[in-house]
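One chain of protein is taken out of this complex; the other chains stay put.
Here is chain A:
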């Protein structure tokens, strides 16, 4: 019974995974014949000053969006864990951004932030009429804001579920010992959520490697190369410049990065997948 799933996953998951490594040693324009190229692609890509930049942007997006999303999601998740009715209603509304496609969100923010036709021009507020997507640092900030806007609801829900599993007796005991809410939050809620934090962080980190569509539509990597993350770099090299070999090198780096991150975060907290299985 496992065979159909295994076949599909091997053909369109595992084979391409091996294939991308093979292709990184070949020369291919996406149409014609594929020729072996030795380590030429690797030499080109690793020697390209654009690579450290793209890696830097990728880590900046990952790190900054983690740093924004985690505290906010924790706070909102804890807040939502309360059983009051209105909080349930809030949760319904929070979830809406997650229903929109990244393309729709990117298009909306592009229109909203347009210096001539956007919200700032309409409201005549000077601060809002900046060329948000036309200046490097600002554009990166916008990407991080939009990512947070899109995904904080999801991570809040994960934390909400986590908080609800913490036994109330722990809070009662702490309250008897005279610990205030802030103290309870840092001495009970946060440590008890250790595995939830690791799960959520893993999803954020590995997910941030694939923020392709959002950035592609929002900034297309620009201005200049300011928001050119690795996934976009791969696309541009492969499908715009028709250099599939170098693009495959970037893809291999992405896979390695994803694996390394997942392993690192797993080591940090023991095994999350094992705890997921046992927790069933």
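Methods note: a contact is a pair of C-beta atoms (placed from the backbone, for glycine too) under 8 Å apart; a residue touches a chain by one contact, two chains touch by 3 or more; residues count from 1.
Just so we're on the same page, contacts and distances are computed from a predicted model.
Taking the options "Anti-sigma factor antagonist", "Carbohydrate ABC transporter permease", "Binding-protein-dependent transport systems inner membrane component" or "Acyl carrier protein" in turn, only "Carbohydrate ABC transporter permease" matches the UniProt protein name of the chain that is not displayed.
Residue A:107 is the one among A:107, A:138, A:170 or A:190 that touches the chain not shown.
Touching the chain that is not shown, out of A:64, A:157, A:188 or A:204: A:157 (per the contact rule at the top). Only one of A:72, A:138, A:170 or A:190 touches the absent chain when the whole complex is considered: A:72.
Although one chain is not displayed, chain A still touches it through residues 1-2, 4-6, 8-17, 19-20, 22-23, 28, 30, 72, 75-76, 78-80, 87, 90-104, 107-112, 114, 117-119, 122-123, 149, 152-154, 157-162, 165, 179-183, 185, 195-196, 199-200, 203, 206, 209-210, 212-213, 216-217, 231, 234, 238-239, 244, 247-248, 251-252, 254-255, 258-259, 261-263, 273, 275-277, 279-280.
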